[in-house]
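With one protein chain held back, the other chains of the complex are shown just where they sit.
Per-chain numbering from 1; labels A, B and C assigned in written order.
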């Protein structure tokens, strides 16, 4: 066991730190859930890509640097240390990208990965439907083969980024006679195709981070099928495993937030009750625990190891620590917490903003109730 | 609304305080779950009775003082303020007594209440069976009428006080053809009757606070039936309502514990972490909240009001505050927490003792999981 | 000791609640939110006499106390009332009554409304066009005209869409010295206790919406309501609200009684109500799932008000420090009943 960074890892960190220090936006970008903010975030992706930082773990031919997972964690630490923006391309680079690496054909990889890493094509998720949320196997949107096309009909909901994205990926029922998780396929669809209607859903903060997508006889070529037909469920589940979890919410993000919370406590000691101080300490401890656990997991995966159902722990852990962390910060902000802009707002109002976003954490990417069921059933062997 | 004590209430408090100050045991009695301790607690009950304090809310003819519920709360405050022992007669005075007041015949009241108030007859509960715990309607022990007797066969478990008690009360299936909560009757049975075998169950702390009771053709006279035959369920449920909850665990008990925890923090400030201090504050706040809520409820009941299913809240609230309170104290005791006796033990080891007992709180008298179901279904109207 | 509301108190509260439930509906919230205008509700509130509940009878009010108004504040919370009822009738009215009879009558009649900027709640809300801002700090109480470019100069936006920070000048002094200190303290007490009551109501409102949603939303072929994860979460929110509410009643009565521990009681009430409401909001959004994160259900109005209100009139540190000073600094007995009533 070796818990010290190698010289090479230290050099890499120094390189990232120097670049981010030079290039990180000087001001917070507008929310990526607004049209202007989305555009600003795309510009930032292009800046990143110009530095060859789009997705450092990907092979060089797809716009990456071919680095290992430990270096990915280092990259993320420096990225969030420099307070860089959230990644507008995250659906692509963190979710679809790894799926294509494992299940995509050579031509699919060539076609889709480079513009994904470059931030030229932004991807939306298209999993949930009005009657299929936590119960995703209840998907009803069909994609029926007709010659060399699939014809898609139905409706997706809670499609993140869909308001402004170029493409979407998700599960569709290719066997109309099938039920539950059989007969589903993993398909990519352009959002500018004829018959696609995107209806943005207004979030509580006013942004449009997600949308409904209506498909009305939308024809997509069969080349857009990932993996075998009718086998989409297992592909979707595989990408729901560890690597996705690790990538989607790397520890650095929560550690950076915990460090900011500690800083808030240092800055306003008279606003910090005993309870808030204890909660801030706990938030920092939990962010550290998530980091340390992730380094262990990343080391195992780098060495060819596999991760089991305990990956469900990760989702529950980071989402609940994030909520508690921001709740604590809001309580410290006190009467000023409500201000989301203006000179009197603490840190530009980002704490309440972060608290609102953190409340979605225990809901999206598989609600925590479902994750705890999975842990109980698959890690502890309790009956369904 | 009047939240000030009347002069009469103040005088009553002074009277209780003076008497308790003169008579409260100078040392903690041995655990009432041991034979010696049980005997010591019975002696204390006789002392109490000699002062006419056995059960102040009962009519004078049954050994009480005919006082109202507010005075009962005042009595309890002074009782715990003087750090008096737990009541070995609690099954009788807090549970069976109120049931007899409502459902017993005149002769039953005359026969059973006075020795109950005097601590001459100690009562055990006999509800649960090996297959009927949280699911009490699964009771199988039968009491079949044979002339002027019931013949009882079966087994009860978790009968508190049964190891050393004189009598037990509980539900028995009088209609052998019945199922679930129909066909059950509320019956009193002497534990020295022929055919009764009591097997004490050893608790984790070594005491024998509860026992199994085996009934083998035990004959009890039909005079021991409380209320109508086959209607025991509703009687049992009625006594599970508010008054029982209030009596069984009056706020004073938790407020006294919270005050001792505050005192512990004052005495060992260097042993109190930020987290422990915040938790101690919360425990005190919760004990206060339970007190204030109970005064409101007691005022309503005194004026003839009734209490609904929100009584289930009380059980959950006090049991979880008690557990958190003692957990906090144990964490402050640190390395010395494990000592349950000896000069190095803090407060004679009562904190860990109390913690162990507090862990039973969310389990007995209807597990908190069941109470939360009840709250969700009856207070919020969520479907079963 | 008789810790029950009188029939009069209950009747007043039930009347106010029925009125608010009927008029201050979610539909109205959505309308006000999209149109940024006002409507006739303030006039109706005045007609109902709600603005003069705490105004002395000889100034045209009902002459009632904090215990009475706390019930109305809870009802205002339950409907997430955006209008400044609590500020005017609960805080300003009893203070102004002692300073300026004419002004007091105008407030009770709804002819003159104020926004408040107090050290513990500095954000003066101009969204409902106050005629004046009542500025209260420990040394001075003043009245100022809000500038017409409401909120722009300060540039502050609240998470609550019905709050816009007023811009105002220094105003004209109406009290200083001991008088200002008294008003400051009285405002702090009233603001905190009615803030606590409002938070209870807001929590109840959020919980009710979550309960209704859980009964109707289906997953895995059945409503989510019977799942223990949902049931137990919502039951826990219910318990927290149930135990915070009597603390508010005690604190409000203690203000009316000039109880020596009123401040301690108020801090307990405010902390517990804030925690319960915050928990209820988290439970409610979790129960709604993704839908709770949208503008398409009304829950967000309640949640935002909870987040905006929880830190006003004394935040977590303010109230908790006050309690901990009593518990841990010094040697005051904390054994019951020494701190309870």
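Heads up, the rule we're going with is that a residue touches a chain if its C-beta (ideal position, glycine included) is under 8 Å from a C-beta of that chain, and two chains touch if they have at least 3 such contacts.
The structure presented is a predicted model; accordingly, all values stated were derived computationally and were not measured.
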{"item": "Selected from A:256, A:275 or A:330 as touching the chain missing from the view", "value": "A:256"}
{"item": "Chain A residues touching the omitted chain (full complex)", "value": "1-6, 9, 13, 70, 74, 77, 80-81, 251-252, 255-256, 258-259, 262-263, 265-266, 269, 277, 280-281, 284-286, 288-293, 295-296, 298-300, 302-303, 310, 313, 316-317, 369, 372-373, 375-377, 379-384"}
{"item": "Contact set of chain B toward the excluded chain (per top definition)", "value": "128, 131, 133-135, 138, 157-158, 201-206, 210, 270-276, 323, 327, 330-345, 349, 352, 355-356, 359-360, 362-364, 367-369, 372"}
{"item": "Positions on chain C contacted by the hidden chain, ascending", "value": "227-229, 232"}
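Everything below uses one rule, namely that only the chains that are shown with their structure count from here on.
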{"item": "Chain separated most widely from chain A, comparing mean CA positions", "value": "B"}
{"item": "Between chain C and chain B, distance of the C-alpha-averaged centres to the nearest whole Å", "value": "39"}
{"item": "Where chain A and chain C are represented by their mean Cα positions, the distance between them in whole Å", "value": "38"}
{"item": "Whole-Å separation of chain centres (CA-atom averages), chain A against chain B", "value": "52"}
{"item": "Chain B residues counted as touching two or more neighbouring chains", "value": "277, 281"}
{"item": "For chain C, residues that touch 2 or more chains besides their own", "value": "230, 320, 324"}
